[in-house]
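The complex appears here without one of its protein chains, the remainder shown in place.
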Amino acid sequence: MNLGNLSVGLSTYLLVGAMLFCLGLYGVFAKRNIIAILMSLELMLNAVNINFVAFNRFLWNQKIDIHYILTGNVAALFVIVVAAAEIAVGLALVITIYRNRQSTNVDEFNWLKW
Amino acid sequence: MGTIVFFIFAILAIAAASGVVTSRNIVHSAFYLALSFSGVAVLYVLMNADFLAAVQLLVYTGAVSIMVVFAVMLTLRGEVSDSNPENRKWGWGAFISVLLFAVIALVVLTNSDWRVLPSAWTSGGSAEDMSLLLLSQFMIPFEAAAVLLTVALAGAVILAKGVKENQ
(Lines give C-alpha, C1' and ligand atoms only; values in the text may rest on other atoms or scores of the structure.)
Protein backbone atom coordinates (compact mmCIF):
# COMPACT_ATOMS: atom_id res chain seq x y z
CA MET A 1 0.00 0.00 0.00
CA ASN A 2 1.38 3.33 -1.00
CA LEU A 3 0.74 5.64 1.90
CA GLY A 4 1.88 8.65 -0.10
CA ASN A 5 -1.17 8.46 -2.32
CA LEU A 6 -3.57 8.07 0.54
CA SER A 7 -4.91 11.57 0.98
CA VAL A 8 -6.48 12.74 4.16
CA GLY A 9 -10.08 13.85 3.73
CA LEU A 10 -12.19 16.53 5.25
CA SER A 11 -13.83 14.20 7.75
CA THR A 12 -10.48 13.22 9.22
CA TYR A 13 -9.70 16.82 9.99
CA LEU A 14 -13.15 17.32 11.42
CA LEU A 15 -12.66 14.34 13.67
CA VAL A 16 -9.34 15.70 14.90
CA GLY A 17 -11.08 18.99 15.60
CA ALA A 18 -13.92 17.22 17.43
CA MET A 19 -11.42 15.25 19.46
CA LEU A 20 -9.54 18.36 20.56
CA PHE A 21 -12.80 20.14 21.29
CA CYS A 22 -14.12 17.37 23.49
CA LEU A 23 -10.83 17.07 25.34
CA GLY A 24 -10.98 20.78 26.01
CA LEU A 25 -14.58 20.46 27.11
CA TYR A 26 -13.62 17.74 29.52
CA GLY A 27 -10.88 19.97 30.90
CA VAL A 28 -13.35 22.79 31.46
CA PHE A 29 -15.72 20.45 33.29
CA ALA A 30 -13.31 18.49 35.35
CA LYS A 31 -10.40 20.67 36.36
CA ARG A 32 -10.17 22.50 39.65
CA ASN A 33 -7.42 24.94 38.82
CA ILE A 34 -8.86 27.97 37.03
CA ILE A 35 -5.73 28.33 34.87
CA ALA A 36 -6.21 24.79 33.65
CA ILE A 37 -9.75 25.73 32.68
CA LEU A 38 -8.45 28.65 30.67
CA MET A 39 -5.97 26.33 28.94
CA SER A 40 -8.79 23.97 28.06
CA LEU A 41 -10.75 26.87 26.62
CA GLU A 42 -7.80 27.62 24.37
CA LEU A 43 -7.81 24.02 23.21
CA MET A 44 -11.48 24.35 22.26
CA LEU A 45 -10.85 27.53 20.31
CA ASN A 46 -8.03 25.75 18.49
CA ALA A 47 -10.34 22.92 17.57
CA VAL A 48 -12.78 25.39 16.06
CA ASN A 49 -9.96 26.95 14.08
CA ILE A 50 -9.05 23.55 12.65
CA ASN A 51 -12.61 23.22 11.40
CA PHE A 52 -12.58 26.68 9.85
CA VAL A 53 -9.36 26.04 8.00
CA ALA A 54 -10.42 22.54 6.98
CA PHE A 55 -13.68 23.73 5.47
CA ASN A 56 -11.82 26.49 3.75
CA ARG A 57 -9.28 24.07 2.32
CA PHE A 58 -11.58 21.31 1.21
CA LEU A 59 -14.42 23.35 -0.17
CA TRP A 60 -11.88 25.45 -2.03
CA ASN A 61 -12.80 26.05 -5.61
CA GLN A 62 -10.49 27.61 -8.14
CA LYS A 63 -13.40 29.07 -10.07
CA ILE A 64 -14.55 31.30 -7.28
CA ASP A 65 -12.69 34.51 -6.65
CA ILE A 66 -9.72 33.82 -4.41
CA HIS A 67 -10.65 36.76 -2.23
CA TYR A 68 -13.83 35.10 -1.19
CA ILE A 69 -12.55 31.60 -0.78
CA LEU A 70 -10.05 32.53 1.94
CA THR A 71 -12.90 33.59 4.20
CA GLY A 72 -12.42 30.56 6.45
CA ASN A 73 -8.82 31.47 7.11
CA VAL A 74 -9.85 35.01 7.94
CA ALA A 75 -12.43 33.71 10.40
CA ALA A 76 -9.73 31.61 12.02
CA LEU A 77 -7.52 34.67 12.24
CA PHE A 78 -10.24 36.59 14.03
CA VAL A 79 -10.71 33.67 16.41
CA ILE A 80 -7.01 33.85 17.22
CA VAL A 81 -7.35 37.57 17.91
CA VAL A 82 -10.30 37.04 20.19
CA ALA A 83 -8.53 34.17 21.92
CA ALA A 84 -5.50 36.33 22.57
CA ALA A 85 -7.67 39.05 24.05
CA GLU A 86 -9.59 36.48 26.07
CA ILE A 87 -6.51 34.86 27.59
CA ALA A 88 -5.05 38.26 28.49
CA VAL A 89 -8.17 39.45 30.26
CA GLY A 90 -8.82 36.00 31.70
CA LEU A 91 -5.40 35.70 33.26
CA ALA A 92 -5.63 39.24 34.61
CA LEU A 93 -8.91 38.26 36.23
CA VAL A 94 -7.30 35.12 37.65
CA ILE A 95 -4.55 37.19 39.19
CA THR A 96 -7.05 39.64 40.65
CA ILE A 97 -9.14 36.84 42.12
CA TYR A 98 -6.01 35.17 43.43
CA ARG A 99 -5.01 38.42 45.11
CA ASN A 100 -8.37 38.64 46.87
CA ARG A 101 -8.96 34.98 47.70
CA GLN A 102 -5.44 33.50 47.83
CA SER A 103 -6.71 30.66 45.69
CA THR A 104 -7.07 29.45 42.14
CA ASN A 105 -9.49 26.70 43.02
CA VAL A 106 -12.81 27.01 41.20
CA ASP A 107 -14.63 24.93 43.78
CA GLU A 108 -14.11 27.74 46.24
CA PHE A 109 -15.53 30.39 43.91
CA ASN A 110 -19.18 30.19 44.70
CA TRP A 111 -20.31 33.81 44.59
CA LEU A 112 -23.04 32.83 42.16
CA LYS A 113 -24.72 30.92 44.94
CA TRP A 114 -28.03 32.20 46.29
CA MET B 1 4.01 11.42 2.64
CA GLY B 2 1.50 14.10 3.59
CA THR B 3 -0.62 11.44 5.18
CA ILE B 4 2.17 10.21 7.40
CA VAL B 5 2.96 13.72 8.50
CA PHE B 6 -0.70 14.36 9.15
CA PHE B 7 -1.14 11.36 11.38
CA ILE B 8 2.06 11.98 13.28
CA PHE B 9 1.10 15.52 14.13
CA ALA B 10 -2.62 14.94 14.59
CA ILE B 11 -1.84 12.23 17.10
CA LEU B 12 0.76 14.45 18.69
CA ALA B 13 -1.74 17.29 19.06
CA ILE B 14 -4.42 15.04 20.52
CA ALA B 15 -2.02 13.28 22.84
CA ALA B 16 -0.66 16.56 24.07
CA ALA B 17 -4.20 17.85 24.57
CA SER B 18 -5.08 14.84 26.66
CA GLY B 19 -1.89 15.51 28.55
CA VAL B 20 -3.15 19.00 29.28
CA VAL B 21 -6.38 17.78 30.79
CA THR B 22 -5.08 14.73 32.62
CA SER B 23 -1.78 15.87 34.06
CA ARG B 24 -1.94 16.60 37.76
CA ASN B 25 0.99 18.96 37.53
CA ILE B 26 -0.13 22.31 36.13
CA VAL B 27 3.34 23.18 34.87
CA HIS B 28 3.34 20.02 32.76
CA SER B 29 -0.10 20.96 31.52
CA ALA B 30 1.20 24.28 30.30
CA PHE B 31 4.01 22.61 28.37
CA TYR B 32 1.67 20.04 26.87
CA LEU B 33 -0.50 22.92 25.78
CA ALA B 34 2.39 24.47 23.84
CA LEU B 35 3.07 21.10 22.23
CA SER B 36 -0.54 20.72 21.20
CA PHE B 37 -0.57 24.18 19.66
CA SER B 38 2.54 23.35 17.65
CA GLY B 39 0.95 20.15 16.38
CA VAL B 40 -2.08 22.08 15.19
CA ALA B 41 0.23 24.55 13.43
CA VAL B 42 1.63 21.67 11.37
CA LEU B 43 -1.93 20.68 10.45
CA TYR B 44 -2.42 24.21 9.15
CA VAL B 45 0.64 23.86 6.97
CA LEU B 46 -0.79 20.64 5.56
CA MET B 47 -3.95 22.57 4.73
CA ASN B 48 -1.93 25.20 2.82
CA ALA B 49 -2.68 27.89 5.42
CA ASP B 50 0.93 28.96 5.83
CA PHE B 51 0.19 32.36 7.24
CA LEU B 52 -2.18 30.97 9.86
CA ALA B 53 0.40 28.40 10.84
CA ALA B 54 2.90 31.16 11.45
CA VAL B 55 0.36 33.12 13.45
CA GLN B 56 -0.52 30.01 15.41
CA LEU B 57 3.10 29.50 16.37
CA LEU B 58 3.63 33.15 17.22
CA VAL B 59 0.45 33.84 19.13
CA TYR B 60 -0.40 30.52 20.71
CA THR B 61 2.86 28.69 21.17
CA GLY B 62 4.78 31.86 21.72
CA ALA B 63 2.61 34.33 23.54
CA VAL B 64 -0.33 32.51 25.08
CA SER B 65 1.71 29.63 26.49
CA ILE B 66 4.20 32.00 28.03
CA MET B 67 1.42 34.02 29.60
CA VAL B 68 -0.10 30.88 31.03
CA VAL B 69 3.24 29.86 32.49
CA PHE B 70 3.60 33.29 34.05
CA ALA B 71 0.12 33.12 35.54
CA VAL B 72 0.94 29.69 36.94
CA MET B 73 4.11 31.01 38.53
CA LEU B 74 2.25 33.99 40.01
CA THR B 75 -0.48 31.91 41.58
CA LEU B 76 1.23 28.64 42.46
CA ARG B 77 1.09 27.68 46.11
CA GLY B 78 1.37 24.36 47.83
CA GLU B 79 2.75 21.20 46.25
CA VAL B 80 3.39 21.48 42.51
CA SER B 81 2.84 17.79 41.88
CA ASP B 82 -0.77 18.15 43.00
CA SER B 83 -1.47 21.57 41.58
CA ASN B 84 -3.98 20.52 38.96
CA PRO B 85 -6.47 18.10 40.52
CA GLU B 86 -9.81 16.94 39.17
CA ASN B 87 -13.00 17.86 40.94
CA ARG B 88 -15.60 15.42 42.19
CA LYS B 89 -17.82 15.66 39.15
CA TRP B 90 -15.18 14.73 36.61
CA GLY B 91 -17.07 11.56 35.70
CA TRP B 92 -20.07 13.57 34.53
CA GLY B 93 -17.78 15.83 32.57
CA ALA B 94 -16.17 12.89 30.86
CA PHE B 95 -19.57 11.43 30.04
CA ILE B 96 -20.87 14.62 28.40
CA SER B 97 -17.66 15.13 26.46
CA VAL B 98 -17.59 11.60 25.16
CA LEU B 99 -21.26 11.84 24.27
CA LEU B 100 -20.66 15.01 22.29
CA PHE B 101 -17.73 13.43 20.50
CA ALA B 102 -19.76 10.37 19.68
CA VAL B 103 -22.55 12.44 18.19
CA ILE B 104 -20.17 14.54 16.12
CA ALA B 105 -18.25 11.49 14.92
CA LEU B 106 -21.49 9.78 13.95
CA VAL B 107 -22.63 12.76 11.95
CA VAL B 108 -19.29 13.12 10.24
CA LEU B 109 -18.82 9.46 9.43
CA THR B 110 -22.36 8.70 8.27
CA ASN B 111 -22.27 11.56 5.86
CA SER B 112 -20.68 10.79 2.53
CA ASP B 113 -20.65 14.42 1.42
CA TRP B 114 -18.16 15.30 4.07
CA ARG B 115 -15.60 12.79 2.97
CA VAL B 116 -14.24 15.37 0.60
CA LEU B 117 -10.74 14.92 -0.69
CA PRO B 118 -8.58 17.96 -1.27
CA SER B 119 -8.74 19.53 -4.68
CA ALA B 120 -5.61 20.83 -6.31
CA TRP B 121 -4.27 23.91 -4.59
CA THR B 122 -2.71 26.55 -6.77
CA SER B 123 -2.21 29.56 -4.58
CA GLY B 124 -3.69 31.48 -1.72
CA GLY B 125 -3.32 31.45 2.02
CA SER B 126 -0.22 33.59 2.01
CA ALA B 127 0.05 36.73 4.09
CA GLU B 128 -0.52 38.79 0.95
CA ASP B 129 -3.82 37.16 0.07
CA MET B 130 -5.02 37.37 3.63
CA SER B 131 -4.12 41.02 3.93
CA LEU B 132 -5.95 41.87 0.72
CA LEU B 133 -9.07 40.25 2.09
CA LEU B 134 -8.66 41.85 5.50
CA LEU B 135 -8.26 45.34 4.15
CA SER B 136 -11.13 45.23 1.70
CA GLN B 137 -14.05 42.99 2.54
CA PHE B 138 -13.29 42.53 6.22
CA MET B 139 -12.13 46.05 6.92
CA ILE B 140 -14.69 46.83 9.60
CA PRO B 141 -14.18 43.56 11.55
CA PHE B 142 -10.46 44.09 11.16
CA GLU B 143 -10.65 47.53 12.73
CA ALA B 144 -12.98 46.20 15.40
CA ALA B 145 -10.45 43.47 16.21
CA ALA B 146 -7.78 46.10 16.55
CA VAL B 147 -9.95 48.05 18.97
CA LEU B 148 -10.74 44.85 20.85
CA LEU B 149 -7.07 44.07 21.30
CA THR B 150 -6.36 47.58 22.56
CA VAL B 151 -9.26 47.47 24.99
CA ALA B 152 -8.26 44.00 26.18
CA LEU B 153 -4.72 45.18 26.73
CA ALA B 154 -5.85 48.16 28.76
CA GLY B 155 -8.36 46.06 30.66
CA ALA B 156 -5.81 43.41 31.47
CA VAL B 157 -3.35 45.99 32.73
CA ILE B 158 -5.97 47.68 34.91
CA LEU B 159 -7.23 44.37 36.30
CA ALA B 160 -3.79 42.98 37.03
CA LYS B 161 -2.55 46.24 38.52
CA GLY B 162 -5.44 46.34 40.93
CA VAL B 163 -7.17 49.30 42.53
CA LYS B 164 -5.56 50.83 45.56
CA GLU B 165 -7.73 51.48 48.57
CA ASN B 166 -8.47 55.06 49.62
CA GLN B 167 -8.05 56.44 46.15
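Every chain is named by a letter (A and B) in the order it is written, and numbering of its residues begins at 1.
Simple rule for what comes next: a residue touches a chain if its C-beta (ideal position, glycine included) is under 8 Å from a C-beta of that chain, and two chains touch if they have at least 3 such contacts.
Keep this in mind: contacts and distances are computed from a predicted model.
K.L.:
Which protein name, taken from UniProt, belongs to the chain you can't see among "Iron chelate uptake ABC transporter family permease subunit", "NADH-quinone oxidoreductase subunit L", "nitrile hydratase" or "Ubiquinone biosynthesis protein UbiV"?
P.N.:
Not shown, but named in UniProt as "NADH-quinone oxidoreductase subunit L".
K.L.:
Pick from B:Ile4, B:Val103 or B:Ala127: which residue touches the chain that isn't shown?
P.N.:
B:Val103
K.L.:
Quick one: which of A:Tyr13, A:Phe29 or A:Phe78 touches the chain that's been left out?
P.N.:
Touches the omitted chain: A:Phe29.
K.L.:
I need the residue numbers on chain B that touch the omitted chain, in ascending order.
P.N.:
Answer for chain B: residues 87, 89, 92-93, 96, 99-100, 103, 106-107, 110-111, 113-114, 136-137, 139-140 touch the chain left out.
K.L.:
List the chain A residues touching the unshown chain?
P.N.:
25, 28-30, 37, 106-107, 109-114
Criterion: only the chains that are shown with their structure count from here on.
K.L.:
How many angstrom lie between the CA centroids of chain A and chain B, rounded to a whole number?
P.N.:
5
K.L.:
Using the touch rule from the top, collect the residues of chain B that touch chain A in their complex.
P.N.:
Residue positions touching the partner: 1-4, 6, 10, 13-14, 17-18, 20-21, 26, 29-30, 33, 36-37, 40, 43-44, 46-49, 51-52, 55-56, 59-60, 63-64, 67-68, 70-72, 74-75, 77, 83-87, 89-90, 92-94, 96-98, 100-101, 104-105, 108-109, 111, 114-125, 129-130, 132-134, 136-138, 141, 145, 148-149, 151-153, 155-160, 162.
K.L.:
Within their complex, state which residues of chain A touch chain B.
P.N.:
Counting only chain A, the residues touching chain B are 3-4, 6-16, 18-33, 35-36, 38-40, 42-43, 46, 49-50, 53-54, 56-62, 66-71, 73-74, 76-78, 80-89, 91-96, 98-99, 102, 104, 106-107.
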